[in-house]
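Shown next, in structure tokens, is the structure this report addresses.
The complex appears here minus one protein chain, its other protein chains still in place.
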Amino acid sequence: MISASPLTGCAALLAAWAFIGLAGLLRPSSVRFAGRTLFPLGAVVGLALAGLAGWSLLAGGTEQLVLPLGLPDLPFHLRLDPLSSFFLLLLAASSAGVSVFAGGYFRQGEGTAPGLLCLQYHLFLASMGWVMLADDAYGFMVAWEAMALSSYFLVTTQHRIPEIRRAGFIYLLMAHLGAIAILLSFGVLQGGSWQFTFDAMRAAHLSPAWAAAAFLLALVGFGVKAGLVPLHIWLPEAHPAAPSPVSALMSGVMLKTAVYGLLRVTLDLLGHPAWWWGLVPLILGLFTAFYGVVFAAVQTDMKRLLAYSSIENIGIVFTGLGLSVIFLGAGMQAVAALALLATLYHCLNHAFMKSLLFLGTGSVLHATGERNLGRLGGLIHRMPWVAWLTLVGALAIAGLPPLNGFVSEWLLLQSFLFADRVPHEFVNLLIPMGMALVALCAALAGYVMVKFFGVIFLGQPREATLAHAHDCGPLERLGLAWLALGCLLLGLLPLQVVAALSAVTRQLVGTAVPQAASQWWLLAPVPGRSVSYGPLVFLAATVGIVALTVLAVRLTYHQRVRRAAAWDCGFGLLTPRMQDTAEGFGQPIRNIFQSFFQIERELPAPSDRAPRYRIAIADRFWSAVYEPLGRSVQRMANAVAFLQQGRISVYLLYSFVTLVVLLALALLA
Amino acid sequence: MRPEDWLTQLLEIVAALAAAPLFLGWVNQCRAWLQNRRAPSVWLPYRNIRKLFHKDAVIAQNASRFFRLAPYIVFGTMALAAAIIPSMGTRLPLVVSADAIALVGLFATARVFMSLAAMDIGTAFGTLGARREMMVGFLAEPALLMVIFVASLLSASTALPAITEHLATQTLGLDPALAFTAVAFTLVLLAENARIPVDNPSTHLELTMIHEAMLLEYSARHLALMEWSAALKLFNYACIGFALFIPWGVATGHIGPLGLIVAIPTLALKLLLAGGGLALIETLSAKLRVMRAPEFLASAFLFAVLGLLVHVMLGGRG
Amino acid sequence: MMPRIPLDQQLLDACAAVMLLLSFAMLSQRRVVSLVNLYAIQGGTLAAATLLVAWRTGEGHLYLSAALTIALKVIFLPWLLYRLIRRLEVYWDTEPLLNLSGTMLVGLVIVVFSFGLAQPITAVASTATRSAIGIAVSVVLLAFLMMITRRKAMSQVVGFLSMENGLFFGAMSATYGMPMVVELGVALDVLVAMLVLGVFFFQIREQFDSLDLHHLESLKEGD
Partner (left out) sequence: MELLFLLGLPVAGAAVFAFAGARREAPEFNVAFSLGTFLAACTLAARVIREGSLLLWREQFFIDPFNVFLVTLTAFVALTTSLFSRPYMRIESAHGRITPGRLKLYHSMYQLFTFTMLLALTTNNMGLLWVAMEGATLSTVLLVTLYRTAGSLEAGWKYFILCGVGIAQALFGTILLYFAAEKILGAQGVTALLWTHLNAVKSQLEPSVLALAFVFLLVGYGTKVGLAPLHNWLPDAHAEGPTPISAVLSGLLLNVALYAVVRCKILVEGSLHSALPSRMLMGFGLLSLLLATLFLWRQRDIKRLFAYSSIEHMGIATFAFGMGGPVANFAALLHMTVHSLTKSSIFFTVGHAAQKAGSQLMDDIRGLITLSPTIGWGLMMGSLAILGMPPFGVFASEFLILTTAMREQPWATPILLAALGIAFAAIFGRVQPMVFGETRLRRLPHAPALLPVFAHLAIVLLLGLYIPPYLADWYRAAARLIGGP
């Protein structure tokens, strides 16, 4: 019954990942075997999968497959349609780079044994792939939780460190709660047909109330995984705790599985969303984006900074998603397609940019053993490869043309500009504010990235030990280069990407964005408006002018350059301590958005022998939501504990009373 | 695209490169007049640049390649920006490849490279300048975007030529939305070009300076390029302002010699007026403390958003 | 003139009344030895009632069960309990958790409730003894109450046993007894239970050297 086809191919490749992982158990403690053989192999599988997924995305077909596994009445269904192909592509393409990097990254004696690590890592990949292929609720949930579980074990690789254990615990707890919410949403979706296949859910007819309930449940469930504020608290804990390649996968890919799930439920299974649904993800997304970027700006741990920046990007993605739902509900298919396009594009971009950055931090971590920005600096001299490749990611995520981050933000803003066409006055007013917020977030992202790159790689080394930092190995370079190349190409060939994505938009909102311009290098997707963007020309022009300038300068003027000590207004005794620290760089943001943070300062007194300045910034949601929650549970637990005093007479009394009460009930009934 | 379009394109770039320092000089001269000082020559910026190009470059030992690359990048982006702003004609070949949002992106690129370069040496002033520059930037950039969005909502496009053509062909009348955004834009222009009240281009007082602090380590040709691109930036902002708010006179449609004959003088006139106005503002206002700058820019942002809301509430005419 | 109730019927009702009376007596009795006496008498009454019914209905297995009752509940178990009491020197129970008058009051309420409970059953019962079902229920629940209120392990056990009596009485009066196999099984269980308890008492005794239940209140949640 199983014949050769893209779907079976993808399934086979996922299985291959799983087997590579299992192979790790053959020589669990051998770094060479896992690193030099298995991880690169995994990367190759990733490339193959990417090719396959890309091909089926362009083909735009849909095929299904039923596995002889699962519950008796509900075997695992698989389905490969444009949407899943796209996210598979995202997963495979970015994970290829990460896997290669990981091959060079993992060292001996890092908690979990390399072989086991390899197993968990590849199971993580495979389960993510399965999530995107699953076509029934049960299979989806199994894959979903398998993903959470494998990533949990990866996060707790260094399980001897209490903070990391705590992070893992919070992560898995939140993931579990989210999973239950998703499960309940599926319970609504099956619409009493007791068929848990997605086909049945597509066919089921739900009353508006039930449909809304399903949507909101799904939003909560997937929102937890995506890190939507206020469900985000696990993310800044777990992502930094994991080894860098894993952080890269979690931020770059795993968050997107949540987006995939929400898209699947909202636009595919539910089908006809009401326009007001979109407001929820729109508002939440905007808030998330802003919250994330503001917190990223004040972080002092480089991986936490990136984690918060992931929150920001997820916020932007959800904004686009909400926007497209609103447009769709208002019957503006073409614009909805544009917004959806922006969403998907941003997912793809973020997968590459964020993975790249996390891998960069990984190399820095290995070279210096430092995560604290306050102890880094000047690494561009010691590790040029990492520095320049990371720079690409940083510029991309800051949304600068002609790199990829800019394209998706451009598309998003373009779709925002249709706000005044929505036939709902209130929304008309609301959406421009959203546009303003998105602009602000984009600008702040630039701030964050200048801080990130500048403090780590530029300036003078803040610690003497940094002088011994070494550049990363060949495998790591390969991985970084692959991702950087991705950022560049996605930025330069938007038209081709958009063309590939049109199959997805066609599947989800029934239409693809138009391509007004005839030139292959010109992106003009905006329906009914003559707006276009041609990054290739853009780049060519810039490079051209720069080259001309350089040439002109070289030809006309002498090349004499003298090296001297830094001028610094003639101030001689320059020490590295005089540069801005990360705290210093975040200070304006701290002042401007004071109300967001829960700040505790430790200021030195004038008389201090060893003056010390410390500042700790906490997430308000902990103290506002989660700690009270825990306390109330504790209180309830204490309250009920009173019931069990150890007195047998009391216990007998319970039985007696129960008996009497039930008898009375039975008599009355 | 016709060949003469390419010609206009080239003309614009060259004109911008050539006129930018002059414009800067003009502004300084006006300022001097208004402050009863003996005005420096209008050509001073040119001499300055030329002098710098002849000097030997002195670079700090721990400067990386990035430090030397940055000036060229900044200069290149500014030149490209000049190319895509319809200051004389709207039929520009390069314009199709970058709309207003991309233009803002270009400015952002320049800013990021400049700040990173400033951080490269690792001096106190450099990082301080970079930080302040980014702080100004992350508030000014969205404000500028908002300004542009209002215009593009009016003209249903973010392509600058389209905006200009639409506004130019519009019957002259006061649009409250545009009025608001005009105010916002002026504020942004002041902030982005390191003018009073946000920054003072003619001081090296470390506590207050922003833009200059970033250039401290540069010398000779690198500094020249930086100065030049600063001038270009001012010029570009002025041209954006014209394109959005007083687009009349810009040659729309396929441009002929006649069109240019009208366009060039009008542009010159506009520049003269704008320079005077700018100098006036700078003279009348006092330098703000750096910590007040965010409030200043927030108000700019507010004006822009108000313009947007007003536009929407009055039922967009887009 | 009212129809004359047959003699055996009167006797049966008398037995029922005695059972109830005994339960109350046990509820109030604080001397452990006399508790056991009461229990033995209750067993005897139960046996008598069983015999009466057997004689009246001529059901063979009821004779057997009566014999079983006498052997187990009138002779063996009381004997066992006496021995335990002597060996462990537990003659008095301390003040019950609920004082006497209170217990009595609750007991009365329970009796009323039981009659209400028994109504639907007696309504459909066809046995001559159906009127006794309510009594059986109240015997069971009173024994329950006794177990709740007592503080000494020994008297709790007696309560447990008298609950067993109530159950048998109920079975007898509702359905002329259970199938033989069941009755045997139940009897066996009671027997084993008692033996186990015997072992238990000694274990508890050697652990705490007393059978007071307040020793057995350390495993708990509340603190």
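The chains carry the letters A, B and C, assigned in the order they are written, with residues numbered from 1 in each.
We take it that a residue touches a chain if its C-beta (ideal position, glycine included) is under 8 Å from a C-beta of that chain, and two chains touch if they have at least 3 such contacts.
Given the structure is predicted, the values throughout are model-derived calculations rather than measurements.
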item: Chains in view touching the one left out; value: A, C
item: Among A:Pro72, A:Gly570 or A:Pro606, the residue in touch with the chain that has been omitted; value: A:Pro72
item: Candidate in contact with the missing chain, chosen from C:Ala14, C:Ala71, C:Leu97 or C:Leu216; value: C:Leu216
item: Interface with the undisplayed chain - residues on chain C; value: 117, 120-121, 123-126, 137, 140, 144, 147, 153, 156, 160, 163-164, 167, 170-171, 174-176, 178-179, 181-182, 185-186, 188-189, 192-193, 196-197, 199-200, 203-204, 207-208, 215-219, 221
item: In chain A, positions touching the absent partner; value: 68-73, 137-138, 141-142, 144-146, 149, 156, 159-160, 162, 165, 168-169, 172-173, 176-177, 180-181, 183-184, 186-188, 190, 192, 194, 196, 633-634, 636-638, 640-641, 643-644, 646, 648, 651-652, 654-655, 658-659, 662-663, 665-667, 669
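Criterion: only the chains that are shown with their structure count from here on.
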item: Chain A-chain C separation of Cα centroids, rounded to whole Å; value: 70
item: Inter-chain centre distance, chain A versus chain B - centres from mean C-alpha coordinates, in Å; value: 35
item: Chain B and chain C, separation of their C-alpha mean positions in angstrom; value: 101
item: Residues within chain B bordering two or more other chains; value: none
item: In the complex with chain B, residue positions of chain A that touch it; value: 377-378, 380-381, 395, 398-401, 406, 410, 413-414, 416-417, 419-420, 428-429, 432-433, 435-436, 439-440, 442-444, 446-447, 449-451, 453-455, 458-460, 517, 522, 529-538, 541-543, 545-546, 549-550, 553, 556-558, 560-569, 574, 576, 578-580, 584-585, 587-589, 591-592
item: Of all residues in chain C, those that touch chain A in their complex; value: 97, 113, 116-117, 120, 141, 144-145, 147-151, 156, 213, 216-223
item: Interface residues, chain B side, partner chain A - complex; value: 53-54, 56-62, 64, 66, 72-73, 75-77, 79-80, 83, 94, 96-99, 101-102, 105-106, 108-109, 111-112, 115-116, 119-128, 130-132, 134-135, 137-139, 141-142, 145-146, 149, 152-153, 156-159, 162, 204, 206, 216-217, 219, 221, 225, 291, 294, 301, 304-305, 308-309, 311-313, 316, 318
